[in-house]
Every structure is written in C-alpha cells, then in structure tokens.
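Rest of the complex left out; these chains stay put.
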Amino acid sequence: MEKPKVAILMGSKSDAEKIKPAVDTLNDLQIPCAVRVMSAHRTPAKVAEFAGNAEAEGIQVLIAAAGMAAHLAGVVAAHTMLPVIGIPVQGGALNGLDALLATVQMPGGIPVGTTAIGGAGAKNAALLAARIIALQDKELRQRLQKDRENQEDSVSQADQSLQQELGL
Amino acid sequence: MEKPKVAILMGSKSDAEKIKPAVDTLNDLQIPCAVRVMSAHRTPAKVAEFAGNAEAEGIQVLIAAAGMAAHLAGVVAAHTMLPVIGIPVQGGALNGLDALLATVQMPGGIPVGTTAIGGAGAKNAALLAARIIALQDKELRQRLQKDRENQEDSVSQADQSLQQELGL
Amino acid sequence: MEKPKVAILMGSKSDAEKIKPAVDTLNDLQIPCAVRVMSAHRTPAKVAEFAGNAEAEGIQVLIAAAGMAAHLAGVVAAHTMLPVIGIPVQGGALNGLDALLATVQMPGGIPVGTTAIGGAGAKNAALLAARIIALQDKELRQRLQKDRENQEDSVSQADQSLQQELGL
C-alpha cells in the first residue's frame, strides 16, 4: 500500500459514518490516506505525537473531524507546520453549531481551514486537500478537473430529468 | 509567599483585565494563587506540562480563561485529575458565544465546570474554586459565609438607597 | 447504605433518563449519591431546605439538572456554600440552548460550574464532582486515574478496530 499523503483524524469512532465522504472522495481521487481515531481530550499525547510526526512520515495535509467543543483540528494545527483542515461534526443538542465555532474561530497564529458541518464538509475537506496536493501533482490536477466536469454533467442531467418529470 | 492553591491560566495577556475579578476574589478570600499566560495553541507543551505538574505542586483547582475557539480549559482538563473551571472570555465578532460553546460543550470523559462569559464568570470561577477548597478549610468556609452575607447586605443597601432616590 | 457524598437534583422526573450517565458514573466510581426530583418553581421551599441542609448531611457536591428556563442550579447555589454543578437538559423547542444560558450565565456572586447540554454533560458533572471529592480521597483519586486510562484504551481500541474495518 502506498504511503498516505493525507491523514484523517476523528475524535470518536462514532463519527466514522459522517466522515465517510472524505474517505470516499480521497479514494476516488487515488490519494492514499490514513484514517485514525484520536481524541484531543482523551488521548492528547497521541494526537501531539501523530501531528508532530506527520510531516516526516510524508503526510502533506491533515484533516481533523470532531463534534461539540471540537478541539481536535486546533490541537493538530498546534503541533505541525502542515496545512490542517477542520470538519465540524454534527451531533449533540446544538447540532454542530458548537463544533463549527470551536473549529473555525481559531485565534491568530495557528491556522485551520474549516469546511461545512457534516457530510458536505467532509467531502469538501477531501477536495481541498486534493487541490493542495495537486499543486505538485499534475495527474491529480487532471482527476480533479474531471471530477469538476462530472459535477457539471450531473447537474445538467438532473436538470434534464426534472424537465421530463415536469413534462416541460 | 504561600504556595498557590489555585492557578489561573489565560490564553493571552490581553485577557488579564477581564480575568481580574477572579484574581481579586481569590485575594479577598486569602487563597494564594498563581496567574499565568499560556496558550493551548501557541504553547501547548507548556500547558500540558503545567497542568500535569499542578497536582504535585499543591494546586487544588485550575481555572482557565480563553476567548474565541477557547480550548484552554479542555486541554488543561485533559492533563490533570484536578477540578478545572473554564471562563469564556468575551471578544471578537461573536462576543464570547464561541468561547462559551468551545468551553462548555466538552464531550463526555473530560470535565470542565464553566462559568458565565466575562467578568461575572471570572468572579464566580474564583468563588467556585473557593467553595471546593473550603470543603477542607473551615476558616475559608467562614470567609465565604461572610462574603455571602456581605452580598445580602449590599443588595439591601442598594434597595434602601433606591427607595431614597425615588422618594418612596 | 453509605451516606451520600453527592446529591443529584433534577427538575422533573422526565429528565431521569438524560441524567442517568451522572448516576452511572458516580456508581462506577463508588461515590454514594442521592438522586432527587425537586423543582425550583413548583417546590421552591423543598429545594431551599434541601440545599440548605446538604452540607450538614455530609453532602460535598450538589449537581442540579433542569431544562428550559433552568433555574435549579442557581437556586441551589443560592442556598448552600457547597460547590454546585449545573447540567442543562435538552428539551423543548430550543433544544437546551435556553437551559444552557439559564444555567451558565449566573451573575457574579453565586457560582455554578456548568457542563455540556444533555448526556455528555451529565457524565462530566459526575466526573467533576469526583475530582472535587478526590482532593480528600486518595482511593477515589486512583479510580479516577484508572477511568482516565480506560478512556485512552477505548480510544486506542476504536482506532484499531477502525483500521481493521477499513483494511488499512
């Protein structure tokens, strides 16, 4: 198996289903990735160690997904010089608003690029990682272009099928 | 100087003014305290080390104050077995709502007792720390009782002075 | 049965299921606790009496859980010198945001340490109570340490089982 270029960390295994669009998108784009469960609160030393070693291990982008008082992305960003992307995970009484604010409102100095709450954010975190890696990988750049065109086609097809359903 | 029983950590020295009611209240109650600037994001190792050593140093309660995506209290709580109190600090575009959610919405396992945003929260964090320490300190327990009675008196005086102002 | 060291008060018996993680955690940590239904609004005298007597009864920490305009923790804190922990209970149209603000935004003078809305907050309220009591109870301190290590182990196991499921 190829060495991972992206690592996806999640704070709890119960988030795995919500993070799946990130894994699927990276797989579709043929970007090897690691997927790990690590908690900023329950296993902080492991997070610090993993984030600290990621660059040496050949990781280029770190994606961190967590819910509620979501500290994972911020903690990861504090222990690496790699670009870090945060996915706020939906869950609990506030439905991800807490995770969004706890991920995106990072004070100046330690950057996290945050995507939308939940599945759309997971997909876009993978796409943003891919755009970053594609700066040095022309074939990936072409696969991204192809994915983009597929998006356009699928919207056009949806448009046509709606016309038919409506009999217009 | 007596060894501190409470440590107040703040994420940025710019929060010092907002945290002052906590320091003042501990001083009034004659509880020796340390006051330190440490950032969960910019100096994570120092926070982990300080929190990890606090119990051995004789600290009994840790108070952590931070703004925006306020991770400090959670990170502290992850590195100690001592009770941790979090003060969300007002600031930035969302005026402390982000700090409140990032402090209070901790996932199960790592507890933080959160007080109100800003100065009232700072005062109450100190009082909560005092109530905890007073479980083993009868004289402090009496000073707390006295403070509580003073509060009642000052409300009564405010009531009387309002009556006079209104001519009732 | 041992005399309770922690009392958990809830505003309505319908909250019992949401508060269960607090009871379970205290049981696991072998901390004897009382669990009572009392309403700040419907039985205010009983709340005042219970809170006022708690210290003399040997209670060391009071936990109060309520929903909507959740006044229970604040009222309890007004009638005791013991540390009080508030759990905002999810429910009603605003899903616990009202309970969170009504519990955490206490004005200066009467401290309440608030945990997260709902089940995670219930578990953490018990853990925070345990950390407070452990300041005087070395065996409890060790059980807390063990619980903390178990958390780390269970994250590691989740990580490994995810690796297997993903075939990594």
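Here are some notes:
Letters are used for the chains, namely A, B and C, taken in the order the chains are written, and counting of residues starts over at 1 for each.
Note that in this section a residue touches a chain if its C-beta (ideal position, glycine included) is under 8 Å from a C-beta of that chain, and two chains touch if they have at least 3 such contacts.
Computed from a prediction, not measured in an experiment: that's the story for all the values here.
The full homomeric assembly consists of 8 copies of the same chain, 3 of which are present in the displayed coordinates.
In this text, only the chains that are shown with their structure count from here on.
Taken together, the touching pairs cover every possible pairing of the chains.
After Cα superposition, the angle needed to carry subunit B onto subunit C is 180 degrees, rounded to a multiple of 5.
By the residue-number overlap criterion, the interface of subunit A with subunit C counts as different, with under half of its numbers used by both chains. Per-chain Cα centroids separate subunit A from subunit C by 34 Å. Per-chain Cα centroids separate subunit B from subunit C by 19 Å.
The set of subunit C residues that touch two or more partner chains comprises 116-117, 120, 151.
Partner subunit C is touched in their complex by these residues of subunit B: 21, 60, 81-85, 100, 104-117, 119-120, 123-125, 127-128, 131-132, 134-136, 141, 144-145, 148, 151. Against subunit A, the residues of subunit B that register as touching in their complex are 11-12, 39-42, 44-45, 48, 67-69, 71, 74-75, 77-79, 92, 94, 97-98, 101-107, 109-110.
Of all the residues in subunit C, the ones that touch subunit A in their complex are 90, 95-97, 116-118, 120, 151-152, 155-156, 158-159, 161-163, 166, 168.
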